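On to chain A.
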Amino acid sequence: MSIEFLVATAIGALTAGGIYLCLRARTFPVVLGLAMLSYAINLFLFAMGRLVVGKPPIYAKGVAVYTDPLPQALVLTAIVISFGMTALALVLALRTFLETGTDQVDGTPDPDLLDRENRT
Partner candidate 1 sequence: MKRLLPHPGLTAMLLLIWMLMLNSFSMGGLLLGAFFAVLIPVYTAAFWPDRPAMRWELPLLRFVLLVIRDIIVANFHVARLILFRRNRDLRPGWLAIPLELHSAEAITLLAGTISLTPGTVSVDISTDGRHLLVHALDVADVNAEIAHIKARYERRLLEIFR
Partner candidate 2 sequence: MSALIAAPVLLPAFAATLSLLFRRRRRWIGAGVSIGATALLLAIDLVLLGQAATGEIGIYALGDWPAPFGIVLVLDRLAAMMLVLTAALALAVSIHATLTSLDRRGWHFHPLFQFQLLGLNGAFLTGDLFNLFVFFEVLLIASYGLLLHGQGARRLTAGVQYVIVNLVGSTLFLIALGLLYGVTGTLNMADMAVRASALPIGDQGLFRAGGLLLTAVFALKAALLPLHLWLPRAYSGTAPAVAALFAIMTKVGAYAIIRTGPLIFAGAAGRYMIPAALGTMILGFAGFLAARHLRVMTAFGLIGSTAILLVAVAVFQERAMAAALYYLPHTTLAAAFLFLVTDLLIRWRGTEGDAIVVTPGYRGQQVLAALFFAGGIALAGLPPLSGFIGKLLILQATLSSSWWPAIWAAILITSLVAVIGFARAGSTLFWKSSGDAPPSPGTSGARALPLKEAAPAGFLLALMVLLTVAAGPVTAYMEAASHQIFDVADYARAVLPPASGVGS
């Protein structure tokens, strides 16, 4: 078994899980799905520089074998951006829930909340 295989299957699994969650009917799992997708994407983007073990991109004279630093820089940017986006999506989901009483992605009434409000 190769590391490439592990990484590829991990990307696949994270993508699958992310998609599965993104297609759910409530905002919270969708945000989780987005988070998972962003893991998958970060790994994917990173893998596009090919995998190298034990050669971090710290420059030293005369070193010829190194990890492609560019995808790493891109992933860094992507991590930060997707963090901001996920945070925003999450807060928006919460805010919408507070405003509308539903956390359904389609904005339809929420059985849970009705249930809870009936209880009190």
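Candidate entries met the following condition: all candidates are chains of the complex that A comes from, given by their letters.
The criterion applied here is as follows: a contact is a pair of C-beta atoms (placed from the backbone, for glycine too) under 8 Å apart; a residue touches a chain by one contact, two chains touch by 3 or more; residues count from 1.
This one's a predicted model, so the numbers in the text were calculated from it and none came from an experiment.
Novice: Check each candidate in turn (1 or 2) and state which touches chain A within the complex.
Specialist: Result: candidate 2 touches chain A.
Novice: Show which residues of chain A lie in contact with candidate 2 when the two form their complex.
Specialist: 22, 27, 30, 34, 37-38, 41, 44-45, 47-49, 70-71, 74, 77-78, 81-82, 84-86, 88-89, 92-93, 95-96, 99-100, 105, 107
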